[in-house]
Structures are given as structure tokens and as C-alpha cells.
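Data first, discussion second: the structure below is written as C-alpha cells.
A protein chain is absent from this complex, but the other protein chains hold their places.
Entry: chain A
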Amino acid sequence: MLQAVHRDDAAFLRNGGECGELIRARDWSGSLGQVEQWPGSLKTVTALILRSPVAMVMLWGADGIMIYNDAYSIFAGSKHPQQLGMPVREGWPEVAEFNDHVMKVGLAGGTLQFRRQELTLYRNDGQPEQVWMDLDYSPVTSDDGEPAGVLAVVVETTDRVHAEERLREREERLRFFDQLSESLRVLTRPDEVMACTARLLGEHLAASVVAYADMGEDEDVMNIRGDWASDGSQSIVGTYSLTTFGRTANTALRANRPFITFDTLAELGPDEGQALLDLGLGATVCMPYLREGRLTALMAVHQKAPREWTNNELGLIAEVVDRSWAHVERVRAEAVLRESEQRFRNMADNSPMMMWVTDPTGHCTYLNQRWYEFTGQQPGEGEGLGWIQAVHPEDRPLAERAFLEANADKEDYNVEFRLRRADGSYRWTIDAAAARKDADGRFMGYVGSVIDIDERREAEAAIRDSERRLRLAATAANIGTWDLDPVAGTLKWDDRCKALFGLPPDAEITYNIWLAGLHPEDCEAADRAVQDALSPEGSGSFSITYRTIGIQDRQLRWISANGRAVFEPHGESRRAVRFIGTVIDITERKRAEQHQRLLIDELSHRAKNLLAIIQSVAQQSFKGAREPADMLRAFEGRLGALAAAHGILTRQKWEAAPIRRIICDTITAVKADDDRLQLDGPDLMVPPKTGVSLAMAVHELVTNAVKYGSFSNEHGRVLIKWRVDEGRLKLAWREEGGPPVVAPERRGFGSRMIERGLAAELGGAVRIDFRPEGVVCTVDAPMPELA
């Protein structure tokens, strides 16, 4: 029963967790007495505490004996479980004063509330710890109604405070970076970026100096280009050797690690630290910047006095420095880009050819000055797709399609189109574009050029024309071409060349075939001429005339061959590597030449013969004892007859002499009125020489008739009849009505020319009868045959 009562008296500890068991097990005799004997109010509050999930502690009595729950034991850390039952001032000596105040107020019946109370506790094996708590203290009355203890509800807010702190820092940082970005955004020069960064960072951190430096090529010379210094701090701009900053700094920075001191002198000792301290580096955060493995720049935040850089500060500095390097790089790249863009435009605007640039969407963003000069478009008019307006309407679809297709494929392209010039005329141009790609190979659009190729086109057309003319001329002139490779021993002939050797177009050709086609008499000379032309010592020229006998058609042709050997150096000397030339069929020319030579020879012969005849006529005319005037008249008459006969023959091409014409013209040359002349006979042709003889004979007859015969009076007549009878020519000259004829005493030139000359010429008999009633002359001769 006692036991039960006893047990019942400690029932308040039941379900009190670890702390409940500890309270039960503890010997309270030295302080609060046996648990069973605790005053009811203490038991009640203890039971309440032990069952609360919230950290609670009861500070009982004037000493503030600590009775707490499991939640509090976690808060107490390594001080639990010793702390259980200890007077609070002993259990938390680090905050004894605070708790003393709590006890006094609480036992006096007052309450205390603390929010976000910051305390430094040593609850983890003596390690100091900054903690924040919300604390609520309220008095607990004893059974007699007087305050006998203080109940503390403890809510640790350290984590929350830390989180809030971090949030605040982050916000602050973001604000700072916002400010920094906003300030840097408008800056375009690296030095401006760095100066601005240094100032903002220095102000933000309340640092002494923020400096930035370039490293020399040797990675030792450090040129502090600029800095920001707080009021009362000195600028440290200047050139330094990194070596003087000591080993620690060098090692860290070269390894791309920040060099950080909180208390320079203390951490590095006077040997290393003094030099830094002299520069005002009581504490420093020095950030390296390596590009391609080389230390190229530094940025540092210095504090004159030692400074406990917080992680937040260090992080901030690192981020600021990173950002500013990135910004500087971008600004530099932009400057380079701007400069290269400027250079491109300078170059492009001064370029004699038109140039343009498009963006990835195919919009033209730039056209150089030359474009606007050439097309007469207003500046900017060609941008976008405005350039197409300067393209010839007929060529627009093609130009546009080529451009759009190329844009889709992102490939280089070129296209030809006519472009309108400022004067309204169109010129053929070639538009060539190269795809622009950035460093990652992304398509950025095109850069292109437009060249006026009309001149080239005209030149090409002229060349085509001239080639066609040459071909036509070669065809018309029947010029064949040949091409010998003396090294390979191959020979090429065109169709005309083959034709001149009597070969079909598909015939195979070799040098020996050529030789075989030559006239045997010309073969050796032709071969020698080729060897001479190919000789390294020779002039290389080749110009000969030879005859060919058609290999298949056996036809003789005269050929004029011309050529030239092409040499190239060979050892000490040179050798022919090509032998090329032409052949022309000059057969016709040769024939014409021969014919002409014959003609000239013949002409010469005739002329000389005629002179000989004239000489002979003269010799015989100027003979005897007649009056010189008579002799001259006779000679002139005979020359006239000769001339008349020659005239007729010339008109007949010296092929034949028409008898009627010869007789008629010879007579009318002497006696103009022909109504007393009667010609009766067929149109007969005799050989030219016979015609001349006949003319001379008739001349002598008519001269005699005019002087003495039927033409010497008013009514005499001359009848001339001829016919061919059984292959014989019978011709009769009969005079009528003239004065009585008296036969001449002496036969003269006329009689000799008629009776002997004409007879001999005709190979027959010619007689003159001087009958009293009129002269009769008869011819009986074989009918002369034409040649």
C-alpha cells in the first residue's frame, strides 16, 4: 500500500521521456528532496514540461534548480544530462548574469519575454556558439501561492536567424550587383569598368583600398593601373614586382587561388608581412585572373587594419571580380568587334567593288558606299530587301531565289544578274557571297561582293566572236591545223587537215602517215624541214610548200604548211615540246600561177611575134623607089589591118576568127561606105593566125581596089563569096564596074602576101587574076581546122 502510494506519488513522471526517467533515477536529496515529496505545484508543472514537445525548463527555488524536458536536452547539447538538477547559474555560467536577472524577476512574480535573444553558448564540448532564441519566462507558484520557480519556454531561432541573415545578405548582394550592373552597363572601356567596380566594391565593403592591376608578360611586373581609396587612405597606383609581395602571395596567385589575409602581419610574420603592411594591406583579399594559363591581371580589396572577412564578403568579392573580368572581356571583345566592324566598313566603303552584309534572317544590314554610288539608291534604301529593286526586273526572280535558297542552306553562293546603274543603264554583275559563321559555327548571315562583269562579258563575247570568225575563216580558207607532240610522238590533225591528205575524218594519223602522203619528190625536203624546226639550235619556224598525193583519193594537191615549234629548257639545251601549225590547200593557186606563167609566156611570144610581123611589114613597105609618104601610108594601112584583126581575135579570146567579121572590118577600115560591098557566105571560123593572114590579104586587095579597082570610081562594086565545098574552103573576090584593069608590071608586097603568104597559110591555092573587067581573087584550100 505504501509502495503503491509511493509509486502513485511519482506517477507524474510517467511518460516523461528520457528526462522523466532521469528525474526519477536522480537523487534529489541535496536539493529538492525526494520526488515523491515535491510540492504538488512542482509535480504538476514537471509533468506538464515532460510531456511538451517544446523545449522547456523550470528553474525552481532561489537557486533555479533546472528541471527540463527531452526537447530542452537537445538544446543543451553536451551539457545534458549533467545540467539536469543543477542551479541555472552553474549550468549556464556563460549566461549567468542573464539568468540571475531572470530569476530575480520571476521569483518576484514578473514575466520576461525575449525575442531573438542572441547568446554565446558553450554547449558543444566547450566550443563557443552564437545562438538566437525566443525566450518566455513566467513564475510558477508553489502550493502556498507564492512564486517558487520560473518556467522558461525556449525556442531556438538560430537557424531562422541565420536564414534571415543569409537572405538579407543575399538581398544586399543582389542590390549591390544590381547597382554594379547598372553602373557598368553604359561603360564601354575596360578601364572605366574597373574603376567603377573598384569604387562600388570599396564603398560597399567599407574597405580602405580597392585596386586592379595588369601583369606583364613575365608574370612578375604588376602594373596597378587604377584603384579606389577611401578617405584617409592612399592610392597605391604604380608599378610593382609581384615578388616583393612574398612567397605566400605568389604561390597562391600563380596557382589561380585568391590570396587572403585577415591579419597580414600576424599570419605572415614580419619578413613577408611588413612589405604588405607598408602598402596598407593589414588585411587583404587579392583575386588573380588567369587567361590561357597565364596570370594576366589582379584585383584586390585591402584593409589597413586586420579584418575578419566574412564568407559573405569573400564570396561577394570573388563574384564581383569574376563579373568584372567577364565584363572587361566582353567590353574588350566588343571593342575589338567594333573596331573590326569599323575597319570592315572603312575598307568596304573604300572598296572599288560593291559589298554588302546580311543578318541570319536574310535582311541586308549594310551596303557599302560603292553600292549606293553605283545604283544611285538613297543611303539605307538597299537595306532589308531593298537591294532587289536595283536588280533588273527580269533577273529579280533568279536573284531572289538564289539568295533565299542560299540563306536556307546557309551555304556560299554566287549569282549573276543585271544591276541598274545610277544612269538607268543595266550592267551584268556577279554577286558572290560567303556565309558568316561565329566562333561556334553558327550562321550569322552573309558578307558579299558585287562586281561589274559587263566588261568581262563583253570581252568574253568578243573572244567568242573572234574564235567564231577564226573558225569560219579557217573553214572558208580551208586551213587545216596540226599539232605534233615531239616528246610523246603523237600527231593530231583536224578534219580539214585530213581531207587535204585525202583521208576521212576518223583516220588515224602518225608522222609516217604524213610522210607517206607526200609526193615522193617533196618527201625528203619536208622531213628535213620538220627536223630543222624541231632542232634545239634552229629557229623553230617551219614554212614549206609540198605536194601531197591523196592517201585514199590519190589526188595531187599543193600544200603550204606553216608552223612553229615550242621549246622548253632541257638540261643544258632545250627541246621542242610542241610543234603546231597550219596547212592550206594551194593547188588552185599553184594552177593559177602556172596558168598565169603560161599566159605571160604566151603574151610575150605573141607580142614579139607581132613585133616581128610589124618589122617585116615595115621592111617590105619601105622598099623601092616610091614616095616616102606613099610608103608610110601603105605601112599605116597594113598596121591598121593588123590591129583590126587583133581586135577581133582578142574579142574572140584568140580562139577563132570569124571570116565575115575579118573581111568586113578589114575593108571598112579602108573604105567606110560599104553599100558597094557585098559579102555572101556562111559564118565560118578559121584559126586566129589564118584570120590574120586573111585580113592582111584582104587589106591588100581592098587597097588595090580603092587605088585602081572598082572602089576607085563612083559605081564599082566588090563581091566576096565563100563557101565550104567537100571540106574545101572556096572564096572568091570579084570586082565589078571599076575602070579597066591593067595588070601590074611588078608583083609587090600585096601579090606576095596574097598568092604566096595566104596560100602558104591555108596550104592551098590562091590566085589573083587582073582581068580587064575587074580583079578576081580565088582561094581554094582545105577548110582550116580549129585547134
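Criterion: contacts are C-beta pairs under 8 Å (C-beta built on N, C-alpha and C of every residue); 3 or more make two chains touch, one makes a residue touch a chain; residues count from 1.
Going forward, contacts and distances are computed from a predicted model.
S.K.: The complex has one chain missing from view, so what does its UniProt entry call it, picking from "Glycine/betaine ABC transporter permease", "GntR family transcriptional regulator", "FecR domain-containing protein" or "Response regulatory domain-containing protein"?
M.R.: Matching "Glycine/betaine ABC transporter permease", "GntR family transcriptional regulator", "FecR domain-containing protein" or "Response regulatory domain-containing protein" to the record, the invisible chain is "Response regulatory domain-containing protein".
S.K.: In the full complex, which of A:L119, A:V221, A:A252 or A:I613 touches the chain missing from this view?
M.R.: Of the listed residues, the one touching the omitted chain is A:I613.
S.K.: Kindly state which of the options A:K689, A:R717 or A:K730 is in contact with the chain not pictured.
M.R.: A:K689
S.K.: Who touches the missing chain here, A:G647, A:G763 or A:P782?
M.R.: Checking the options A:G647, A:G763 or A:P782, the one contacting the hidden chain is A:G763.
S.K.: Could you please point out the chain A residues that touch the chain left off the display?
M.R.: 601, 604-609, 611-617, 619-620, 623, 689, 693, 696, 749, 752-753, 756-758, 760-761, 763, 787
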